[in-house]
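Some chains omitted; the rest stay in position.
As written, the chains take the letters A, B, C and D, and residue 1 is the first residue of each chain.
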Amino acid sequence: MEVIKVDETSKNRKKKVGLPPGSIIYTGENPQHKVNIEFIAYNDSIIKREVFDENSNLSILTHDFKGVRWINVDGIHNTILLKKVGKLFDLDNLVMEDVANSTQRAKVEEREDYLFIVLKMLNIDPITKDISYEQISLIVGDDYLLTFQESPGDVLDSVRSRIESPNYRMRKKSVGYLTYAILDSIVDYYFMVLDEVEIEIDKLESKVINDSEREDLQSIINLKQKVSTLKRTIGPIRELITKLQTKSIAEYLNDDIKIYLSDLSDHGIIVCDTLEVLNTRVTELIQLYHSTISNEMNEIMKILAIISTVFMPLSFLTSMYGMNFDNMPELHTKYGYFILLAAMFALVLGMIAYFKKKKWL
Amino acid sequence: MEVIKVDETSKNRKKKVGLPPGSIIYTGENPQHKVNIEFIAYNDSIIKREVFDENSNLSILTHDFKGVRWINVDGIHNTILLKKVGKLFDLDNLVMEDVANSTQRAKVEEREDYLFIVLKMLNIDPITKDISYEQISLIVGDDYLLTFQESPGDVLDSVRSRIESPNYRMRKKSVGYLTYAILDSIVDYYFMVLDEVEIEIDKLESKVINDSEREDLQSIINLKQKVSTLKRTIGPIRELITKLQTKSIAEYLNDDIKIYLSDLSDHGIIVCDTLEVLNTRVTELIQLYHSTISNEMNEIMKILAIISTVFMPLSFLTSMYGMNFDNMPELHTKYGYFILLAAMFALVLGMIAYFKKKKWL
Amino acid sequence: MEVIKVDETSKNRKKKVGLPPGSIIYTGENPQHKVNIEFIAYNDSIIKREVFDENSNLSILTHDFKGVRWINVDGIHNTILLKKVGKLFDLDNLVMEDVANSTQRAKVEEREDYLFIVLKMLNIDPITKDISYEQISLIVGDDYLLTFQESPGDVLDSVRSRIESPNYRMRKKSVGYLTYAILDSIVDYYFMVLDEVEIEIDKLESKVINDSEREDLQSIINLKQKVSTLKRTIGPIRELITKLQTKSIAEYLNDDIKIYLSDLSDHGIIVCDTLEVLNTRVTELIQLYHSTISNEMNEIMKILAIISTVFMPLSFLTSMYGMNFDNMPELHTKYGYFILLAAMFALVLGMIAYFKKKKWL
Amino acid sequence: MEVIKVDETSKNRKKKVGLPPGSIIYTGENPQHKVNIEFIAYNDSIIKREVFDENSNLSILTHDFKGVRWINVDGIHNTILLKKVGKLFDLDNLVMEDVANSTQRAKVEEREDYLFIVLKMLNIDPITKDISYEQISLIVGDDYLLTFQESPGDVLDSVRSRIESPNYRMRKKSVGYLTYAILDSIVDYYFMVLDEVEIEIDKLESKVINDSEREDLQSIINLKQKVSTLKRTIGPIRELITKLQTKSIAEYLNDDIKIYLSDLSDHGIIVCDTLEVLNTRVTELIQLYHSTISNEMNEIMKILAIISTVFMPLSFLTSMYGMNFDNMPELHTKYGYFILLAAMFALVLGMIAYFKKKKWL
């Protein structure tokens, strides 16, 4: 799972400039890992689970099976394998091109024999709190589901365990329900990521208010780009889910999926609302930073003004009695010096009172 | 009734990541109180009122009754009880999951046999002015209304007293009217909360203009988040009411409810308009704060400039006549010192006139 | 005619929290004036005009008359009277509740036998320039028009004089035309109010640019709230007029009213456009204020910098020759003092040239 | 052609408050010029051109003519003439009221026998670059076009010359095409005006960046109001053209006009886009001004800081050796003075190096 930088998406696109449509070209980074193909077939009574590698004979994937077949391909950089799988399931080249191109915008496409869904799967490193983006493509057939991920490791373990446990209704349900379960898992992880970002904003906000430093500006900009990337990446999820709810697609996914999709749609709306709130807050952070900077400057100015107001008149007085005029009667009085000291002391007291009144001290 | 912090909503969601849909899991804080079930059955002539605890036999709730039955459950953390009630009224598991999950967005759902409404009930502590949020779910059946609240205490006492008093038309009306009355009470309390927030904004605004302090920045941010939470929580009410007015739902709620819903809708629009205004005002508060800070800095600078402009030239003069040149004729004149004093006095007068003209004094 | 403060609207609402719908409660301030009922009946040939007080027998109002009857009630705080009038014309209690509640949002409602219109009538004090808001409700029946105002005095005198003069086509027209004429008068006064506000903005803007003071910030905030209240109060007029143009209502108002409504609609659009422009301008005033404050600070800083730059080096020089070293040859030259004076003079001239170049002087 | 100030539109409206609809009242300034009526009749083979004054017999205008008649009235302050023309062509009083009222918003109205179009014609003084606004109304009949302008002089000379030249297809075309040609000329002049405004913005922007002065703030505000007036005045053109393209109107204008309207529509969109861009740029000018002011302040502060940092320590040293303690050994060394001078020189060099490093010098 790679960590995508903000402008990754567009840069990778360059590899494809000038190529004909339908060219299956991998546009992500260059991962070294081997591609695994996980095959799970299940129905009410049986569950089969097998793992193939890149060179296995894959014809078993399309064997007849009374139930649901889920084929999960962990790696899209092996384009030869992609082509093989594409042919096996009779998939359009344009679809396979989109699968291999890791810069897709989340979308749903209805094809004659299958549904093509592509979206981003997010994950967050529990320690560094780095967010990683990974593209996942779903090909939803009548009795099979194909998922393509960029790299090993995903957020779907809860789905797997629900398939394996005979208690859950999962096993009795169709491919449509499996699709819903996977989308639901992915969207649930969106919330976790948004949570972490909100915590980061909270921290930075309270830091800026209480003790802002020059470095915070950089942190704010970084956070702003993080939220902006999130918006670009997971913002289209709402649109995607709404399209899933259109009549023709909902019918295709059948078995009472409608009610679950409406639940998923609620989540999609909350994701987008939260994103909007986070974006506003992070935008206001710069303004806030600016205000605290002004505040700090105000305090510096106050100190400067106090020091000047106190010492300039005093220095003037002392400087005056340092003059060398022949005829300066005060200089020759017995207590002149001590009277001046007392006068200066009184002056300072008066100024302190004035500053207290002005709330500068 | 707990006081929800801004990011509560999303954090509680974590408890549910990876669970199958329809799992009835309580996602709020952990309240200790016992769950009470309040049962009110009434028609034109009779009114029955009973209170059950968590362990009572609840079968009476579904007994035939010619009129309206209102069952109010005060607590959603006892998921076993929730399941029991759900079975009794033959409710969908997905609905009961939403009831138990206190992070729902306000919404209406049409089911075959009932209507499911969920929204936030607001209350405000009369002394501390803290706003508390509580989720309330309404299951509107043909002749019964089920309400689920998070904790004891609510804003529905006026509805109860109108049921008890034989003078009000309440007793002659259907479940639809009871639903309307409850929603109306909740929305009326929204106005009270918005009122208090507006008063807070007024206070802070006049404080910032007249005597802004460093601490005000924190208060503004807190207020901003309060309004933001209100927007997220009660903003969807407009949508909810609009959906209640759609034909199929309005028909379901029958007996001339339409006219009341349009009244409720007016209130919903005013709530949203007011929220928008409050949000704009609180956003402008930071800008205002910034302006007053600049104002204050201006005044500090003026003082600094006045002090410097007055004393620097004076000190220069005194310092000049403190020099030790052998040949400085002025030093040896009889009135040199007094002439200098007079000149400096004139200089100060001139400067004061200049500052007066510049409106600095 | 009372002057409503910004948050009046929501505060008055409190009086109604918890009351059943259809309770006719007056929610405005407590006016002392007596309620007058003005009755004008006219057709092509006759015109009758009578004024009743609160205790008169009002049955004459519903007597058959071949033409248009206009009943204008000046005061909505006498709820007993309101109920009486409501019964006389067979009006719904919910409608009468809205009439008595002076916090309504402008709206149109179609009832079976009549049309219910409520909006705000604005007036501006010619001397103090204070804007007063008054709610006016119109009940448009087949052959009668009921208008309810909060207090005596209105902007409808031109309508009255057009009814009285036999030259105007008014007398030949139906109730729909009378309704249009009243709405048109009210909207025309909106323009006068917006005019005055625009003049205020012009004044404040030029004051801020040329000679901004600390107090202007308060004026800007006040102006901002004035415009904000106007937006909330008369903004919905556009929506109201658009709804009047819907087919069913336009037909109800018949006799070629359509063409007049489109004229009214043009005005409504201009009102809203102007409000938008005023709002933008007043928002930019704060920014402008901020800029002029910065400008002023810049000038203060320049003076401070000039003074310091001139006198610090000079004072350094004089202070240097005030030192008491035994061996300072310059001190014992004959013209040392005068050479130093000349050098300092040259230094000052050089600095002035530098400041001129920098455009600081 | 008068130069309308920003708030002219609404102020003139006052004249009409309280008048019945259909009162033909001139609401512009009071021009002195005589009203000319220009009459051009043409078809494929003939062209007739006559000019009448206010008192001519106008019956010839409605004489039968096989072709297109264009009647252009240069002046709308002579309301008696307007009424005469209105009667001659059987025009509605409400339409004639709009013609005379120079504060109309651009719009199209379909009447039974004719089409009523009103919009603003812009012109720009080639020397002063002042923009002048003039209202032009078009009454499009079956075989005639009536245009009403506020004052002599217009932007339609190119249309006239195309009518006069037999080469252009103009002569063969219908009234619809003439209408299009006039609208196209007016919109083309919009571009010229927007051009000039863009040049003004360019100039001011580069002035603000390179050498901003206090006066620029006023210029920015003026420019902002200019753009704002343009937006209010020519912004509705897009809407107007879109409405012209609706089926019923396009059919009325017949002879392949559709294709020309779509061309006009392209121009309308570009006008609105450009307006939006100009508005954004002028709004950002204040922000830019603010930034350059801050920049300038920064430089002033740097100079102040440099001067203080250099001379305060030096003055302290000299002041120290000006003290009159009996026992100050340094004072009595032979080279004390010169050593101090050297030390101070080294200090200054060090400071200059520090400032160079900080990029302050």
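We adopt the following convention: a contact is a pair of C-beta atoms (placed from the backbone, for glycine too) under 8 Å apart; a residue touches a chain by one contact, two chains touch by 3 or more.
This is a predicted model, so every value here is computed, not measured.
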item: Number of copies constituting the complete assembly, 4 shown; value: 5
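Just so we're on the same page, only the chains that are shown with their structure count from here on.
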item: Touching chain B and also chain D, the following chains; value: C
item: Steps needed, at minimum, to go from chain A to chain C via contacts; value: 2
item: Copies chain A and chain B touch via same or different residues, half shared test; value: different
item: Angle of the C-alpha superposing rotation, chain A to chain D, to the nearest 5 degrees; value: 145
item: Chain located farthest away, centre of chain C as origin (C-alpha); value: A
item: Chain centre separation in whole Å, for chain C relative to chain B (CA means); value: 27
item: Chain A residues counted as touching two or more neighbouring chains; value: 322
item: Which chain pairs touch, all of them; value: A-B, B-C, C-D
item: Chain B residues touching chain C - in the complex, by the definition given at the top; value: 157-158, 162, 168-170, 180-181, 184-185, 188-189, 191-192, 194-195, 198-199, 202, 205, 209, 259-260, 262-263, 266, 269-270, 273-274, 277, 280-281, 284, 287-288, 290-292, 294-295, 297-298, 301-302, 304-305, 308-309, 312-313, 315-316, 319-320, 322-328
item: Chain A contact footprint on chain B (complex, rising order); value: 7, 10-11, 13-14, 16-21, 92, 94, 104-105, 107, 109, 214, 217-218, 221, 224, 228, 232, 283, 286-287, 289-290, 293-294, 296-297, 300-301, 303-304, 307-308, 310-312, 314-315, 318-319, 321-324, 328, 330-337, 340
